[in-house]
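For this depiction, one protein chain was excluded, whereas all remaining protein chains were kept in their positions.
Letters are used for the chains, namely A, B and C, taken in the order the chains are written, and counting of residues starts over at 1 for each.
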Amino acid sequence: MARYATDMRVNVLYFGTLKDLFALPHEPLDVPDGATVETTLSLLRARTSKQSEVWRALAVAVNREYAGPATVLHEGDEVALLPPVSGGTQGRCER
Amino acid sequence: MARYATDMRVNVLYFGTLKDLFALPHEPLDVPDGATVETTLSLLRARTSKQSEVWRALAVAVNREYAGPATVLHEGDEVALLPPVSGGTQGRCER
Amino acid sequence: MRVELGTAIIPSAQVLEEMKGSTDGAVCVFDGIVRDNTCGRMTLFLDYEAYEEMALSQMRVLAAEALTRFPIRDVALLHRLGRLEVGETSVLIVVASAHRGAAFDACRWLIDTLKKTVPIWKKEHFADGVVWAAGEPFPDEIVAARETRETHE
Partner (left out) sequence: MRVELGTAIIPSAQVLEEMKGSTDGAVCVFDGIVRDNTCGRMTLFLDYEAYEEMALSQMRVLAAEALTRFPIRDVALLHRLGRLEVGETSVLIVVASAHRGAAFDACRWLIDTLKKTVPIWKKEHFADGVVWAAGEPFPDEIVAARETRETHE
């Protein structure tokens, strides 16, 4: 992706299944000035094929706090893509 | 209390405040043949004065099982008078 | 199922470890300990006494009923008697289960039911006096005195 003068750079972090999907734990990403969480997700989503499930229940943290889709990003932000968490012990069986 | 030919003897056990009230942990008691838990409680109650509070919330166990007022007693039964229990830890403050 | 009633110190930590099994995902513990006060009144120590034979059998009935009512694997239910100092455990409940919801539900049901139905009483020795602790009312089905009261008062 070319970098324009009006782009800014954020650091994207992948966890859980997303880390496997993108085959890396984090990467710098150039996004348009004024980009939101939603814009960024769309950009990333466009780079993968057919993995719709993982995108459905995703949460995003910006600088280590949960952030809604309309959140505006800034140069240097840490943007983490978080699949549904599964700490604690194992959950119930789905039957 | 005189013992009649038709009386039977049960063993009465006192716990908690009742043990203090009767000033002993247990005693044999002669009750009429066919006496119920209720009859027995009435007999005992007649022996004490003004201690109405303790009788209100009493439970009775016959031979180590909770028994209702209509339960009929038999010769040799173990009849325990139980004030409200307070096992576990201390309860809430009543304010 | 482990049910005990006696004067020995309850080894909470050890019971917790011993209750864990390989099919368990959740262990819920209730450890009831002697507070240094009741409603601000300073406690020196407590003295627990029981209708021992009945209390132990009631505890066994409760533990067995918990195993029937809730999808849990195992239960420990221990109550101590005699003189207990501040900070010591009077009652310990441990429930082991595959899933946490049942473990919490069973543990809470056990302590709530024990406190209303198991014949154990305590004398509170305060800095300024001694009293039998007020118990919670018996559940309706085991109040023997109700009809007596209504008939004779």
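Everything that follows uses one rule, which is that a contact is a pair of C-beta atoms (placed from the backbone, for glycine too) under 8 Å apart; a residue touches a chain by one contact, two chains touch by 3 or more.
Just so we're clear, the structure is a prediction, and the values are computed from it rather than from any experiment.
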Selected residue (touches chain absent from view) among A:Leu24, A:Ala59 or A:Val72: A:Ala59
Residues from chain A at the interface with the omitted partner, ascending: 13, 15-17, 20, 37-38, 41-42, 45, 52, 55-61, 64-71, 80, 82-91, 93-95
Interface with the undisplayed chain - residues on chain C: 12-14, 16-17, 20, 22-37, 86-87, 98, 100, 103-104, 107-108, 111
On chain B, residues whose C-beta touches the chain left out of the figure: 88-90, 92
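The rule is short, and it goes like this: only the chains that are shown with their structure count from here on.
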Contact graph of the chains (line, ring, star, complete, other): line
Geometric centre distance via CA averages, chain C-chain B, whole Å: 23
Chain A and chain B: spacing of chain centres that average the CA atoms, whole Å: 71
Chain A-chain C separation of Cα centroids, rounded to whole Å: 50
